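Read the structure below first, then the notes.
A protein chain is absent from this complex, but the other protein chains hold their places.
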Amino acid sequence: MSIDERDIYEEHVLPHYEDPYHRGHCEVATHAHEGDNPLCGDVVRVEIELDDEGRVRQAWFEGDGCTVSQSSASMLMERIEGMTVEELKQFSAEDMLALFQASLTPNRQKCCLLSWRVLQAAMHSPIDGEDEDAEVDSFGGPSLSEES
Amino acid sequence: MSIDERDIYEEHVLPHYEDPYHRGHCEVATHAHEGDNPLCGDVVRVEIELDDEGRVRQAWFEGDGCTVSQSSASMLMERIEGMTVEELKQFSAEDMLALFQASLTPNRQKCCLLSWRVLQAAMHSPIDGEDEDAEVDSFGGPSLSEES
Amino acid sequence: MTVTEAFALDAGRFRSDFPVLTTRSRSGAPLAYLDNAASTQHPAAVIDAIADCYRGYYANVHRGIHTLSEESTERYERARKTVARFLNTEHARELIFTAGTTAAINTVARAWGSANVGEGDHILLTMAEHHANIVPWFQLATQVGAHVHFVPLTDDGRLDLESVARMLDALRPKMFAFTAVSNVLGTVNPVAALVEMARERGSATLVDAAQAAPHGPVDVREWGADFVVFSGHKVCGPTGIGVLYGREAVLDAMPPFLGGGAMIHRVTTRGFEPAPLPEKFEAGTPPITEAIGLEAAVEYLGHVGLEAIGRYERQLVERAEAGLREIPGLEILGPAPEHKAGIVSFAIEGIHAHDIAQWLDTRGIAVRAGHHCAMPLHQSLGITASTRASFYFYNTPDEVDAMVDAVGEARDRFRKRGRKRQ
Partner (left out) sequence: MTVTEAFALDAGRFRSDFPVLTTRSRSGAPLAYLDNAASTQHPAAVIDAIADCYRGYYANVHRGIHTLSEESTERYERARKTVARFLNTEHARELIFTAGTTAAINTVARAWGSANVGEGDHILLTMAEHHANIVPWFQLATQVGAHVHFVPLTDDGRLDLESVARMLDALRPKMFAFTAVSNVLGTVNPVAALVEMARERGSATLVDAAQAAPHGPVDVREWGADFVVFSGHKVCGPTGIGVLYGREAVLDAMPPFLGGGAMIHRVTTRGFEPAPLPEKFEAGTPPITEAIGLEAAVEYLGHVGLEAIGRYERQLVERAEAGLREIPGLEILGPAPEHKAGIVSFAIEGIHAHDIAQWLDTRGIAVRAGHHCAMPLHQSLGITASTRASFYFYNTPDEVDAMVDAVGEARDRFRKRGRKRQ
């Protein structure tokens, strides 16, 4: 980690960690999902409300884990509000890593991508009672480079 | 194998292979045993007749396998006639290898020691009807150096 | 044998890559290593890849976020991708590293077998299988009350597709497990056709590619089998590693085999949940440097060219057989050279295989003698042992000729000629 990267942590990452955007529950969520990274124990739950036009009206997260997993979730929630479902689907892993700014080793990329993956899964998990206690996904497997 | 060893084969080993001593059955055997070396498929059966004083009156073998396993069995049968049980027990693996003369690699030592091991087991296998169809022993395991 | 024949490959170009090939045998003769079906030798690139890992960036994989561990992990996963490409798998996660072919087949027999084979079910093998592809199925059959059957071979040591079809029809086995290349006869089986026949009758398939992967391109998608296995040490790679390929859907549906670290998603005092592929089947610290060495090996083979290797070996087999056929009393096992990979096994009437091998060893020529872990095959041939010369791309026509000459000498020496004890 160079001095520059340390600064990014200080200026960008840690503030999101300490003062997260929309940490909590979305009372009127239409879609939700939860996932973890069993290697580190990081957990993230994402709850979003889509409006009638398929636009994200609100995005909330809850979670527990390292600065990277939690601050990246905060950044992601902040970023996606107002986006359409189509735009969400096109928001790639690379976009997520770019949003985070600080450069990450493959293992830390998994932490950074946790909320992004949970979000992608949430898009397929409309809340209709039945799916509510769907199994928690885990994303311990391949690193980004293997996915792409 | 040096030229000397080749000569020993020619003068000593191969004659025993082609013209074995007491290959066949001992009609009046008091002790018998059979064993094999599953790694090469060598099989040797030893049948001996002990007289009342515990001396080997006759020793016979049957078998199938490489020159080393078969010629060494022939040498052993020739050697032990007249020996007492006590002397047989003291006839060590080293003695057997010395009797064979030609120097052998560890794997071939197993071939050479097959008849010797079968003989040792035969001493504990008196023929009394019950033991006749005792299981065939196999000696595929450790090489001599591990035993001693 | 015409001397002007054009060889598919110039062995001389590769020999110097293999340190052991420059050594001499105990007798002082140059080493002619013709025991490649048991295990191949290693180019410096493989030996160095292993040493470089230990020297420069070794750590345990997966679980660490420090630099060394990330580098090891990256290299280990890169090895998985490289070997997956070597087999042309669809996904890298279908490629499981095991301790060897034997461990891979046991994984399938135990994990897939216990979930899919039950009392009265049938398992079909061929008479040419290596013990590694027999014993695990016996163990499974004993445990669940299933039955194991063997497709007989034709007189020239090939699989008769009619017999296969008949047995598949009659038995409707749950599994048809067969070798792509016989490690004794060298027979090359028509894998894709056999898989197709089995699939049509609802049978799963496992292909033992231990003797196929070294000698020609393997394309698991073209083969279409559920499982394909091979060993590192037979493709110029390290010991201690093998490969289990399984189709993703099949591996996903299978219960895990070995339990321990890495293969779990979660463990509590009440139970555990398995991890996703490929970790699900890689319990504990995996063969890290072995995977990195295996990657170097398959890259090396790719550079030599697998098509050329196969063609060249067939030329060596033809040359060997032409010479061996001149030796009285010598019988070559298996089919004609065009149906074979680089293996020639033979028996000489009245002379034990071990005596031949030993004699060849005094000439610096390494061949193998025995049942080659294929006792049922030898029983079906009515012999207890055979002598096997198995070639690789670094073997030369001269080595083949030296082998043929030495076999002739051995035959002269050991044949009965009325010697008498003194």
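By letter and in written order, the chains are A, B and C; residue numbering begins at 1 in each of them.
In the analysis below, contacts are C-beta pairs under 8 Å (C-beta built on N, C-alpha and C of every residue); 3 or more make two chains touch, one makes a residue touch a chain.
All of these numbers come straight from a predicted model, not from anything done at the bench.
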Thinking of the complex as a whole, which visible chains are touched by the chain that is not shown?
A, B, C
Taking the entire complex into account, which one of C:A11, C:A79, C:A92 or C:I134 touches the absent chain?
C:I134
Of C:R93, C:R158 or C:H233, which sits in contact with the chain we cannot see?
C:H233
Full-complex touch with the removed chain, picking from C:G64, C:P190, C:P217 or C:P276, is C:G64
Contact footprint on chain A, counting only the chain that is left out
1, 6, 9, 11, 14-19, 21, 39-41, 64-68, 74, 108, 111
Chain B positions in touch with the non-displayed chain are 38-39, 105-108, 138, 140-143, 145-146
If the hidden chain were put back, which residues of chain C would touch it?
19-20, 23, 25-26, 31, 33, 35, 38-39, 41-42, 46-47, 50-51, 54-60, 63-69, 99-103, 105-106, 109, 127, 130-132, 134-136, 138-139, 142, 148, 150, 231, 233, 238-241, 256, 258-264, 266-269, 271-272, 283-290, 354, 357-358, 360-361, 365-370, 372-373, 375-376, 379
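To be clear about the criterion, only the chains that are shown with their structure count from here on.
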Using the stated contact rule, I'd like to know whether A-C or B-C comes out ahead in C-beta pair count.
B-C
State, to the nearest whole Å, the distance from the C-alpha centre of chain A to the C-alpha centre of chain B.
76
Distance from the CA centroid of chain A to that of chain C, rounded to the nearest Å?
46
Geometric centre distance via CA averages, chain C-chain B, whole Å
36
